[in-house]
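What follows is one structure encoded as structure tokens, with my remarks underneath.
After this line comes subunit A, so read on.
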Amino acid sequence: MPAPLVELKGVCKSFREGDRERVVLRDASLTVGQGEWVFLLGRSGCGKSTLLNLIGGIDAPDAGEVIVGSSALNRLNERERTLFRRNDIGFVFQFYNLIPTLTVEENVLLPLELIGALTPALRGRARDLLEQVGLAERAASFPDRLSGGEQQRVAVARALVHRPKLVLADEPTGNLDAETGTLVLDLFQRLLRATGTAMVLVTHSSEVARLADRVLTIRDGGLCEIPRTSGNEP
Partner candidate 1 sequence: MILWRAGLRNALRHPWLTVLAVIGVSLGVAVVNAVDLANEASQRAFRIAAQTVAGRATHQVVGGPAGLAERIYTDIRVGRHFRGSAPVVTGNLLLKNAAGAASLQVIGIDPFAEPPIRSFSSQFADSAVLAALVGRPGTALMLRQTARELGLQRGDSFSVEAGGLSRKLTLVGLLEAPDELSRLGLASLLVTDIATAQEILGWSGRLSRIDLVLPEGSAGERLLAEIRSALPAGAAIIPAGSRAGALDRMTRAFRLNLTALSLLALVVGMFLIYNTMTFSVVRRRRLIGMLRALGVSRRQIFAMILGEALIIGVAGTVIGLVCGTLLGAELTRLVTRTINDLYFVLEVRRVPLLPGALLKAGLLGIAATLAAACPAALEATGAPPRAVLSRSAIEARRRKSVPLLALIGLLTMLAGGALLLFEGGGIVGGFAGLFAVIIGYTLEIPAIVVLAAGALRPVMAALFGVIGKMAARGVVVSLSRTGVATAAMVVALSAGIGVGIMVGGFRLTVQSWLANWLQADVYLRSSDSGGGRYRPPLDPALLQRLTSLPGAESFSLSRRVSIEGAQGGTEIFSLAVPKDAFLRYPFKEGSARDAWESFSRGDSVLLSEPYSYRHHLHRGDRVTLRTDRGERSFPVSGVIFDYGSDSGIVLMSRVAYLRNFQDREVDGISFYAREGVTSGELADQIRKRGGESRISIISNRELRSATMTVFDRTFQITGVLRIVTMVVAFVGILSALMAMQVERARELAVLRAVGLTPRQVWGVVCGETALIGLIAGLLSIPLGIAEALVLVYVVNLRSFGWTMQLSIEPAYLLQALLLSLCAALLAGVYPSLLMARSSTALALKEEG
Partner candidate 2 sequence: MRRLTAIFIAAALIGLLSLAYWSVGRQKAPEKREALGVNRILAGAPAAGFARAVAPRRFVFPRDHGPHAGFRSEWWYFTGNLTDGQGRRFGYQLTLFRVALAPQAPVRGSRWGSNEIFMAHFAVTDVAGKRFRYAERFSRAALGLAGAGGTPLAVRLEDWSALESAERPWSMKLSAADPEAGMAIELDLRSLTREILNGEGGLSRKGGRPGNASYYYSMPRMATSGTIRVGQESYRVSGLSWLDREWSTSALEEEQAGWDWFALQLDDGRDLMFYRLRRRDGSADPHSAGTLVTADGASRQLRPDQVQLEAIGWWTSPASGVRYPSVWRMRIPAHGIDLELTPRLADQELAASFRYWEGAVAVRGRAGGVGGSGYVEMTGY
């Protein structure tokens, strides 16, 4: 078996809310293989986003290990985690989170610039991606001129432009109508599957979950797999 891409071992995470402590993850473990798509299903506030933040190095666990690729995130400091994120992760958020003061193209170019790889060839890659998400002609527009679906397509392009090993998507279709959501998911299918990019996606739609290789949910701070109900096993 090839080495897993993501490995969480006994991860604990809790938040302070006023005087109370709310435990979100307790001794959670997870493995994601290379190119594997793991979706997290569950109701709001159950800790899905927290898990995503831990994998993305945005948050640090209180206890346990988070290993992504060759990096043990829990041993990295803030700066190292930022660099890791910059290089290895692509984010897609529910609210698109495009930078409002940058054009569509600039938004896509931003990750490249951050890793210091703003070469003409890679600029071309950004173009290609915009082409593939069908927004090449909107390259010079600002995000607020785009519809939600279009913005999310830009976000997908931005998440992929630096060829991350792993894409983390937080309810990417949560804010979109069904049709547009499907469009975005199609993009994922097309662009990620083709390059063998792994993805951890948070959703509360079981419809969406059907695209996953594996579907997990969080229960009492731990992860448990939801067996497939319908038969579209590979």
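Picked so that all candidates are chains of the complex that A comes from, given by their letters.
Going forward, a contact is a pair of C-beta atoms (placed from the backbone, for glycine too) under 8 Å apart; a residue touches a chain by one contact, two chains touch by 3 or more; residues count from 1.
The model shown is predicted, which means the values in this text are computed figures rather than measured ones.
A.B. asks: Of the numbered candidates 1 or 2, which one touches subunit A within this complex?
C.D. replies: 1
A.B. asks: Mind pulling up the subunit A residues that touch candidate 1 in the complex?
C.D. replies: 53, 56, 58-59, 78-79, 82-83, 85-87, 89, 91, 93, 95, 97, 99-102, 106, 109-111, 113-115, 144, 158, 170
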